[in-house]
Structures are given as structure tokens and as C-alpha cells.
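For this view, one protein chain was removed and the others were kept in their places.
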Amino acid sequence: MILLILLGVNLAATILLAFIGDRKRAPELNIICSGATFAASVFLALSVYEKGPIISGNGFFFVDAFNVYLAVLTAFVSMTTAIFSRRYMRVERSRGKVGHKGMRFYHAMYQLFIFAMLLALLTNNVGVLWIAMELATLATVLLVSLYRTPAAVEAAWKYFILCGVGIAQALFGTVLLYFAAERIFGEGSKGLLWTNLSAVADRLDPTVLSLAFIFFMVGYGTKVGLVPLHNWLPDAHSEGPTPISAVLSGLLLNVALYALIRVKVLVDGATHSHKAGYIMMVFGLLSILVASFSLLRQKDIKRMFAYSSIEHMGIATFAFGLGGPVATFGGLLHMLVHSLTKTTIFFTVGHASQMHSTQEMSSIEGLIKGNPLVGWGLMFGVVAIAGMPPFGVFTSEFLILTASIKNAPFFTPFFLLGIAVAFAALFRKVMPMAFGKVPDNQKPIRVAYVPVIVHMALILVLGIYLPTFLSQWFHMAVELLVR
Amino acid sequence: MTKDIYPILIESLQVVTVLVASPLLVGWIRVLKCWSQGRSSAGVFQPFRDISKLFIKETVLAENASWIFRATPYIVFGATVMAGAIIPVISVDLPLSATADIIALVALFAIARFFLALAGMDIGTAFGGMGSSREMMVSSLAEPAMLMSIFTVSLVNSSTSLSQMALVLTSNPIVLRPSLAFALLAFVLIALAENGRIPVDNPATHLELTMIHEAMILEYSGRHLALLEWANMMKLFLFAAIGIACFFPWGIALKDNIGMLPAAFILLAFKLALIGVFIVVAETVLAKMRIFRVPEFLGSAFLFATLGMLSYFILE
Amino acid sequence: MNVSFAAQLNSVLAALILLTAFGLLAQRRIYGLLHIFALQGFFLSVSTAVVGYSAGLHHLYISALLTLTLKVIVLPYILYVLIHRLRIHKEVEEVVNIPTTMLIGIALVIYSYHLTAPIRELSDFITRSTLAVALATVMLGLLMMIIRKKAVTQIIGFLALENGLFFAATSATYGMPLVVELGVALDILIAAFIFGIFFFQIRTTFDTLDLKAMEKLKEEE
Partner (left out) sequence: MLTQSPLELAIAAILILLATAAIAPVLSRRQNLLISFSFITSAVASLIAVFAGYAAVTGGGVESLVLPIGLPDLPFYLRFDPLSGFFVTIVALLGFMVSIYSIGYVKAFVGHRSVTRLVVFYCLFMAGMLLVLLSDDAYFFMVSWELMAVSSYFLVCFEDDQAQNRRAAFLYLLIAHIGAVLILLSFGLMAGFAKGFENFSGYTFSAMRDSHIPEGWAAVAFFMAFFGFAAKAGVVPLHAWLPEAHPVAPSNVSALMSGVMLKTAVYGIIRVGFDLLHSSDWRWGGVVLIFGLVSAVMGILYALLQNDLKRLLAYSSVENIGIILVCVGLAMIFKSFGMGLLASLALMAGLYHCLNHAMFKGLLFMGAGAVLHATHERNMEGMGGLVHKLKWTAPLFLVGCLSISGLPPFNGFVSEWLTFQSFLLSPALPSPLLNLLIPLGAALVALTGALAARCFIKVYGVTFLGHWRGEHDTVVHEAPWPMRIGMLLAAASCLALGIFPTFVIGWLDIIPETLLAAKISTSASASGWLWLTPVAAERASYSAPIIFIGILVIFATVYLVFHSRTTSVRRAPLWDCGFGKITNRMQYNSTSFSMPTRRIYGFLFNIKETVKYGSNQYLPMLNNRILYHLRVRDRLWQMCYQPFSDASFWLARRVGKLQHGRIQIYLLYSFLTLIVLLVFS
């Protein structure tokens, strides 16, 4: 029931907003719908917390500790992003960047995107998971090109093609998975249900599954933004409207990684080896290194943080590849805190670039003086994302690093190098923006305070205090993932 | 009763000896120098006459001199006399000798030098600054060599306390130790540098560009100058005394032995006279070196001291 | 139609699909590409129907019908209309070095065969030998996207790649569950609309559908 509300609200909102998305109160409606989704997700989470995993809809939906936490996160961030987008899009609209049609489209697709992600998270069917992932891509493609600038169209095109091709490979992986499952379950949709698959994981054919994993890795890896499949990500994140960049970075990447992890559990069960883990570690490490070095020479502010997302997804992938309770715990936590932190950063970045009417970092200056919330928000966001305590990212990186030096000491120096370079690159660029005098081209705008403050508070709290229920949750998820 | 008075007595005797004998030593060196150059001398008491004349003369202060400039002579004098109260000159049984071992003694001289250099900077002339800079350069180079020399000596005596060193050396049979010989050589070179003697500095000249010590005290006059001159003489005397205590202590009065004191005095005078001869010979034979040759000079002192240390471990 | 005949027929169709995949690689003209693509879809649809018939799986007929509608009629039609409306039918694409491409393609086919060889042993379906062809079609589609320079041809390559996936689904597993099939079809339909919109956007912003115009977003030297 709750599941239907959870998904239905978004779907209904999509249709509704497709018609009235340009009205004066449409942003509020957007917020309310997202809020309702969030409330539903919290109820769902509570029932999972009390009663354990739920399978419903004839086995179509499956909710356990792992995906429900991501669902709550998705619903929450989509709600705060909707709040942010209210003020942000108002400015964009007043500057003539988007018209009536654009607003309708924007709001509808926003809700559709959230729906797709929630569906991907909550479904039990690996095939439907694929469909939802594709839907999420399709919903955002045209949002990226919303402004119709040459750069936006180019970015959207690349996003569309690369993710399309990537996800097609994931479909091939799904076919192979089904192929392996069919030998046990026979014909029918039973063979694609994750619950069934995981129950018989050790009976699945190892050759087929390792082959399938490679296609999944390349397919969903493209969506996660792992190097060398990442090329769409900086473009798409930098050219779309900032709320979309925020949810792409903060949510979509998580969902893709979620899909990958679900598959990895099956593959590990089938092959009884750590091969999948090693592949993920290599991808993760490569992403960390390439992204961090790329960060050094960025000029565009959103592009820079897009690379930072690649780096952090690399860290999370590395952590899950590493396996073991500590690293997996760290990885789960990292997904959560990265999502919160990166969206905060995008909120402030969005306002900052609106204040200066540019995304060029060299023209942005004096944010703290100009607008303390934006300036300090960006500064602390970067402090957090760079892995400094007392913010949550540090906690997860702490766990991952310590686990990596225990289990994979020879990977650790590269990891360290990546972290250090990324740190240097981010601070080098952010300091001149946050500090200094207010330049002439800076104009005051109305800023969304609530999301930034709420997110920062959450990240801060997560850095020094993990509530018991959250950690219980993570432990439950860890148990699901680590056999 | 004598037990209680003895320490006070010997300490006063020591301080008086240092105060009186140091101008005498300098006088003796000047006399020897005159003789060696075929001049007639003013006698060994001339330094006393110089000092007392300076005491009654008017003191002229530079316009810019601060309280540091005025306090320096007293501090320098105080530190030097304090050192004089610690270094055993006539008897190892010196009550204050435990106040400072040789490292702390070096630091006492460093206080004097520190303030002298500050005073050189205080008046704001080029000469003062030049003197300070050079003086500190020489001392900074001398310091490591000094420490190595001390290290070697302390290896032999397993102590850094001067009284203890002298006691250990005198109470044991005489052994020829190459390590001590090297250490002595190093010590001599350092002492020459520290006291501003040829070949590092020339105490007799006011030739502008070669001055070190004299450049710092150029603006002093009257009683300030007297105190500084006296302190400087004491310093020479005390370095000689340190050398004697470390390397040739034989003849020094031992514990509770008043009877040895006259002999100790005579032997001390003899040793000092010999040192005077040595200094004069050295200053006659050597020429003052260019200021940037000093590092090499002190480098060789360091080398000798290190060789001393090595030869202790390798040969003894 | 007995089972072995169905298998033979399926093999022939597989060979034809492979042939069309190569044809897509070599064809220069846009309309030509469109025709070959429609043909490939047709073969795919027939193959699905044949498998459905021989295995007695009726839901595969729906799949076949879907394929026929989508891949043979709707998508080529949309593309046709777009090409017509955007007046790009005259543009003839320069395809560099077809022989080399063909050689690479052959290598890919061999490689696909090599990869699927261990899996073939597991399957007792009549269609098992066609998995290699499916994989090869996927890879050839990807290859086409890499070597082509126009947005339209890239989309055709993409769709050819999807054909390969479909073929894999039918040949390896007798088709996915229906809900998945329907969902995939829906996605492809949406994708078709989106690239339609894109063509207009690209055309209006860049005045050409040549991908060369879209190489601005990169790291500066």
C-alpha cells in the first residue's frame, strides 16, 4: 500500500505538472509531492525497520534495509532539491532562460525522474530495474538540454548516447543473468526476481555470471560514472539546470551503484571468488585517480564538482569492491553522505553562479562577503567533501581507508594520492571564490536557505554521531551484502 | 669553625685571584710582545693603570644609546665574574664550582657575548653592526668545535664538571692520551678565536675593516669601557684557566688542603706565564687572516676535536 | 515445421541479421541505412516468431509483433520523417576505410563466438548457437557508432545494437518475461521520441547534424 503511494504520488505529479507546471504555485506543488513521497518512504522504512524485509506486489517489489535507506535518501534529497529549485528556477525564469513550456516540462520530468529512481530501487525484478534505470536516463536527457544552448544540447546528446549504449550493455547482462536463472527456475518472470536469484546464487552458473557481471559493470558503471566510462558525466552535470545536476550527482549515481552492487552479490555467490570485487576496486581506483587529476585544471565550477562526484563514486565503488564489513559499512555511509554533501554544494554553486551570472570560477569571488550562507555553505561543503572531519564524508573515508590498508595495502598509496590531489585541487579553486572582496559583477539574489542548512546540519551530525537506528540499518545492509 | 669558613674563604680568594690576575696576564703578554718586537714595555701593571684611568674619566654616551647599551657593561662584567667564581683556578674544592659545568660555563660567556653584540647594534652605526655580526659568526662556528672538545674530555673523565675533571686527572697516574692531545689542540684554536686574538682578530688594532671585538665596543667610554676591558681580560684568563683545569691540572689544590695553596699559586703563575709566552709566539709568527678564512680555521678546530673523540673510541 | 527445421531457419535468420549488421557498417547513404535497418528488424521479428512457434511459447508472438511494429515500421518511419523534414537525406556520409572496418568486424564476430562458446554448452535450446551472433550484432552496432560521424547514423547504430540485444534475449532465453519486454519496448519508444526532439534541437542550434560540431565540451589543452 505504502509502496503504491510512494510511487503513485510521483507518477500522478508527473502527469499533473505536465499540464500546470508553469503556474505560479507549481513549485510548491512540486515540493508537496516530493514531501509526500518522503513521508511515505519514511513509513516504509519504519515498517522495514520493525518487521524486516517486505516482499509485495506478487514479488514485484522487494524492500530490505539496503534499498529502503537509499529510497528514503532519494525521497529526502528530491524534496530538498525541490525546495531549492523553487527559488533557483524563479531566478532562471525571470532571466528568461526558461519559458512556460520549459517549466512544465521541467517539473514533470523532475517527478518522473524521481519515480524512475524509486522504482529502480524498490523493484525486485532485475529487468524492471533495468527499465527504470533507462527511464531515469531518458527523463533527464531533455532536462540537461533545457536551456537549448549549444553546449547544453551537446552535453545532452552525449549523455543520451553514452548512457544509452552503456545501459544497453547492462541489458545484455540482464539477458545473460536470466539465461543462467532460467536453468533453475525455468520460463517466466520468477527467474528475474532478485530474491529468488540471491537464494540460489551459489547454483547459478559461474561462467555465465562472470560474463554477465562484465556487461553489468560496463553498463551500470557508465551510469555510475566510473572511469573510463565517465565522459558523459562532467558535460551533463555542468550544462543542465543546477537542481538537475544536484539530483544527478546526488541520487542517480547512487541508484546506478545500487544496481551494480545487487548484481555483485549474485556474482560473488555464484563464482565464490573475489573477482568481481577486484574489478570494482580497479574501476574505483582508476576513477579516483583520473577524476582527482582532472579536478586540477577545471575552470567551470559545476564541471569541477561533477569530477568530484566521479571521484567519490570511485571511492564508494572501491569500498564495495573491497568487501568486508568495515569497508561495506563505509561504502554505504559514503553513498549517503556524498549524496547529502554534493547536493549542498550544488545548491550553493547554483546560487553562486546565479549571483555572478557565470559558471567560470575565475569570475566568482567574495561569496562569503556577498552572501554568507552561500559562501560558508560552499566552503564547508568543500571542507566536507574533501574528507575533513567533523563531517560525515570523513567518517566513511576513515572506515574505507583503514579497511583498505588492512585488506589491500598495495592499492592504498594510489588511493591516498587521489585523495590528496583532489583535496588540493578543490581548495585551490574554492578559496578564491569563497574569500576575498565582493566584485562588481556580483548581484544579490534570493537564496534558498532551508536545504543548505538542513543538509549541512545532517552532514555535521553524521560526522560525529551516527544514530543507533541508522547504524542498525547499515549493519543489516552489510549483512545482506557481505556473506 | 674552619670547616664553615673555608668555603667562603677559598671562594673569595678565587674571585680576587681572577680579578687581579687577569690584568696581570694581559700585562705580561704585552710586555712579552714588546720584548719580542724590540720595544721597551710599560710594565706588567699597565693594564691596571689603564683601567683605573678609564674609571675616573667622563662617560660619553651616544645620542641614540638605550638602556641596553648602558646595562651591557655591567651584565658582561657580572657574567664574567660569575664564571670566574666557578672555574677552579687554585683549588678543586670550590664551593660554587657545582653551579655550572663546562657547558653552562660556555653559556655564561654566551650571555656576555649576546649583550655585547646587542650593544653593538644599539647605537646604530655600521661599525657596531659589523662587529656584532662578525662576532656572532665566529662564535657560532666555534660552538660545535667547543662542544666536541668538551665531549672528548668528558669521555676521558666521564664528567663535565671542571673540578671533577681536574680531580680525576690529578688523582690518576699520568697517561699519554692522543684524544686529549687532539682536544687540547682544538681547544687552543677555539680559545684564540673566542678571545679575539691573532689570527682571528687583533686586539691591538682599530683598523676599521678588520675589527671584530673592538668594533662592537667602539662607542664605549669611561667606566663602561673599563668594565668591558676588564671583563675581556678576565675572559682570556678564564679560558686559560679552563685549559689548565682540563688538560694540565697538576698542582692544583685538592680537597680540604690549605697547605697546597701556595704551591698551587706558584704553579698557576708558572703555567700562565708559559701560556703568555705561547700566545706571544703565536701572534708573532702568525698573521691575521681574512675574515672569511675563519670558518676554515674553526673547521680545523672541529676536525681536531672530532679526531680526538674518534681516537678515544678507536685507540683507548 | 519440425524443430530441426526451425533451428535451421533460425540459423539462416541469424546469418541474415549478421549480414545486415555488416551492411550497416558499410552503407554510406542514409536511406540505404534505413532500409537495411528495417530489414534487420524484420529478420529479428521473424526469428522471434519462429522461436516462439518452435518452442511453443506464445508470448514470443507478442514480442515478434512488438518488434515488427517498432523496429520495422515505427522507428524507420520516424527516422524517415525526420530525415525528410530536416532535409538531410542528401547528405552522404564519408565512411573511412571500409575494408579495415570489415576486418575489425570479422574479428569481433570471432571473438564473440569465442566468448559465448562456454555458454553454448550449457544451453539445450535450439537457438543456442545464435548467441554468438547476437553478441556480435551488439558489438558491430557499437563499432558503427564509433566510426560514424553523423547523429542520425549514430542513432541507427544504437538501434542496431538494441536489435542485437533483442536477438540475444530471444535466442538465448526464449525471450524475457513479458513485463520486461514491454518495458523495454516502451523505453525504446520514448528514446525514439527523444532522439527525434534531439535532431531538431541539434539542427536548430548547430545547423548540421554532423557530430563534428559537437566537440566543444572538453578539457582544454
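Think of it as A, B and C in the order they're written, each chain with its own count starting at 1.
Methods note: a residue touches a chain if its C-beta (ideal position, glycine included) is under 8 Å from a C-beta of that chain, and two chains touch if they have at least 3 such contacts.
Please read these numbers as outputs of a predicted model, since none were measured by experiment.
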Which shown chains does the hidden chain touch? A, B, C
Out of C:H35, C:H59, C:R120 or C:K149, which residue would touch the omitted chain in the full complex? C:K149
In the full complex, which of B:I29, B:V44, B:V89 or B:L118 touches the chain missing from this view? B:L118
Contact residue for the chain not shown (choose from B:T17, B:T59, B:T170 or B:N257): B:T59
Pick out the residues on chain C that sit against the missing chain. 111, 115, 139, 142-143, 145-149, 154, 211, 214-221
Go through chain A and note every residue touching the omitted chain. 157-158, 161-162, 165-166, 169, 210-211, 214-215, 217-218, 222, 227-229, 231-232, 234, 275, 279, 290, 293-294, 296-297, 324-326, 368, 383, 386-390, 394-395, 398, 401-406, 409, 412, 416, 419-421, 423-424, 427-428, 431-432, 435-437, 463-468, 471-472
What is the set of chain B residues that contact the non-displayed chain in the whole complex? 55-68, 74-75, 77-79, 81-82, 85, 96, 98-101, 103-104, 107-108, 110-111, 113-114, 117-118, 120-126, 128-130, 132-134, 136-137, 139-148, 151, 154-155, 158-161, 164, 208, 218-219, 222-223, 227, 291-292, 295, 302, 306, 309-310, 313
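Basically, only the chains that are shown with their structure count from here on.
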Busiest chain-chain interface by contact pairs, anyone? A-C
Average the C-alpha coordinates of each chain, average all protein C-alpha coordinates together, and give the chain whose average is closest to the overall one. A
Please name the chain that ends up farthest from chain A once chain centres are defined by their CA atoms averaged. B
Take the average of all CA coordinates in chain A, do the same for chain B, and state the distance between these two points in whole angstrom. 78
Chain B and chain C, separation of their C-alpha mean positions in angstrom: 100
Residue list for chain B, restricted to those that touch at least two other chains: none
Two or more other chains are touched by the chain C residues none
Which stretch or stretches of chain A touch chain C in the complex? 125, 127-128, 130-131, 134-135, 138, 141-142, 145, 148-151, 153-158, 160-161, 164-165, 168-169, 171-172, 174-176, 178-179, 182-183, 187-189, 191-192, 205, 207-208, 211, 234-235, 238-239, 294, 297, 299
Chain A-facing residues of chain C, complex: 57, 115, 118-119, 122-123, 135, 138, 142, 145, 151, 154, 158, 161-162, 165, 168-169, 172-174, 176-180, 183-184, 186-187, 190-191, 194-195, 197-198, 201-202, 204-206, 214-217, 219-220
